[in-house]
Each structure stands twice: as C-alpha cells, then as structure tokens.
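A single protein chain has been omitted; all remaining protein chains appear in their positions.
Let's look at chain A:
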Amino acid sequence: MTDGYTCGAMEKPMLGRVAGGIFWMYRYLERAENTARLLAAGHRMTLTRGEDEASQEWRSILTTLGQLADYDRHNDAYSGAQVCDFVLRSRNNPQSVLWMFERARANARACRSAITREVWEAINEGWMTLRDLLARPVRVTNLDAVLAAIRRESTLARGATHGSMLRNETYSFARAGTFLERADNTARILDVKYYLLLPSIAYVGTVLDTGQWDNVLRSVSAERAYSWLNAGRMDARSIAEFLILDERFPRSLMFCHLAMRENLAALARFHRREGLPHEALARADAMLSNKRVDDIFEQGLHQFILEFIGCNAAIGNAISEEYRFVS
C-alpha cells in the first residue's frame, strides 16, 4: 500500500531547478554531518594512539573526503589542528563543512517556497550557529563541541523536514539526496579504512587490532549498535557485513539502498512512470540484494565498493537528468 500521493498528484509537478536545489541541499547537509562523524573518530584516535598513527589517521580522513590533494597544496604535515581547520573552515578548501552549510542555506533560500518555514529556519539558524562557531580556528578543547553542533544542526534540519513537510515530490527529492549521499559516505569510509587495515585478504577473519576497528565503527557512529548486536566480536567479516548488508543500521549501504528504493518508487507513483534512475537503481539492487558477505569478499571488497560508488553516482546523474534539474 502506498503511503503518500493522492490521485491529484500530477497536478503540480515542481520546478526542475528547485528539485535539484532540494536534492543538493540535503546532500550537503548529510555530507557535513558525516564529515563531523569522521573527524570525531579521528580526534578520538589521536587521543589514544601515537603520533605516527595519528598522522596516518588524519591523512586517511582527507583521502576519504577526497580533499587530500587540496590539503597538500596548502599544508606540509598532518596534524589534527591543521586537518580539522582545513576540513571545517578553511577558505582554501572548496568543500569545507562551513562551505557545505553555506551552500545548503543558499539552496534553501533559492528553493524557499518549496520548503516549510520550519525547515528554512532550522537551516538558516544552523548556518548562523556554525558561521559563528567557525569564525575562528577551532581549539582542540572545543573540537568535540563544534563537531557535536554540526551533527545537531544537520539533525535539526532533517527533523524539521520529517515533521513539517508534505509527503510529496519535494520530500522524495530531499530523502533521495540524503540517502544517496549517506551511502556514498559510508562506502568511502569502508573503502579507505579497509584498504588501509587489510593489506591482504589473508587478514579477513583473523582477530584484529580492536582499536583500529573500533575507529571504523565510530566513523559512522556504529560502535554501540555493532557491539550490541555482536557481543564485542571484532572481525573484518562481521563488520563489513554490518556496514554493507545489515538493513537495521541506518547508515549501512543496504539501509540507504532500501530508502532510495522507497523514494524513487514514490517519484514513479507521482510521475506515473519509471525512468533512468529506476534502471540505475536496479543495478545497485543486483549488487546488494540476496548477497552474502562471503560473496563480497570473494569478489574483493575494494572492487565491490568501487563498483557500488559508481552505481550510486549513476543513480544521482540519472535523477538529475530524468527530473530536469538543469535545462
């Protein structure tokens, strides 16, 4: 049974530009939030590990975020303070958290009539809060509070969306943007960390350095959930299974995929037809549905994730094209 659209649905399709603005607004909010999680995990790591390892960790965070090249252009070492400053607020970084919030807010302004006042205010206030918090370099003593604020502001915007927006096309684009971005972020974290931590397939299944694995889980705020389900057992296979296939965990690839499926189905109901994104989704479906974690390791985790990231990006492009985000 469908839970959304009534029969008059096709009466008022939204503007393509606005649909694109909404889609990207939620991608930026999600990415900002995930970046904060990643930094929080990195920060914790540096408190519990030696300097070399910490430096490694910061470098891997930059790799995960795709910001290493930009960072290297302006810095020559990987200290926590420098990396955090760059990722959070540097004007040299075209993808900083502050920039993402600015973009999210600019999109919200440009799509103001498509969102509720509550959503607009949540995003506008979030931007004002972070602009003030990030006006100066963040001190280490303050880092946790700032990262918590980023997560909170993004959460508030998502909550306002959930609580105040009509379940129409706009909402589906908002959710599609959220889950497309989240899946991408989780996949990247998995890829970078696993690649780093599992130099060879022989390590799969061995009991590992729990500190490092704890860090992977923390990067997606999964440490408590995972422990609760697995009674403390830390091995590569079960962690991969959890982050890729467990549909109960809201940042797993499977969870994001199912949410994507639900929202694309809603768009198909609204438009009374399927299109390019639904074809692209079918390929992601073939990768995830009825898969066991052993199949994935057999194929090679890195290979699998690369393919997934490609599939995910293709869904994004197909949405943009199908729904006329640009003329």
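FYI, a residue touches a chain if its C-beta (ideal position, glycine included) is under 8 Å from a C-beta of that chain, and two chains touch if they have at least 3 such contacts; residues count from 1.
One rule holds in what follows: contacts and distances are computed from a predicted model.
Participant: Among "Circularly permuted type 2 ATP-grasp protein", "AzlD family protein", "Vitamin B12 import ATP-binding protein BtuD" or "NADH-quinone oxidoreductase subunit E", find the name that the UniProt record gives to the complex chain excluded from display.
Facilitator: Answer from the record: the omitted chain is "Circularly permuted type 2 ATP-grasp protein".
Participant: Out of A:E33, A:D85, A:E169 or A:D184, point to the residue that touches the absent chain in the complete complex.
Facilitator: A:E169
Participant: Given the contact definition stated above, which residue among A:T141, A:N290 or A:S327 touches the chain not shown here?
Facilitator: Within the whole complex, the residue contacting the unshown chain is A:S327.
Participant: Could you tell me which of A:A81, A:M128, A:A148 or A:L306 touches the chain that is not displayed?
Facilitator: Reading the full complex, the residue touching the unseen chain is A:M128.
Participant: State which residues belonging to chain A touch the missing partner chain.
Facilitator: Given the touch definition above, chain A has residues 10, 13-19, 106, 109-110, 112-113, 117, 120-121, 124-125, 128, 169, 271, 323-324, 327 touching the missing chain.
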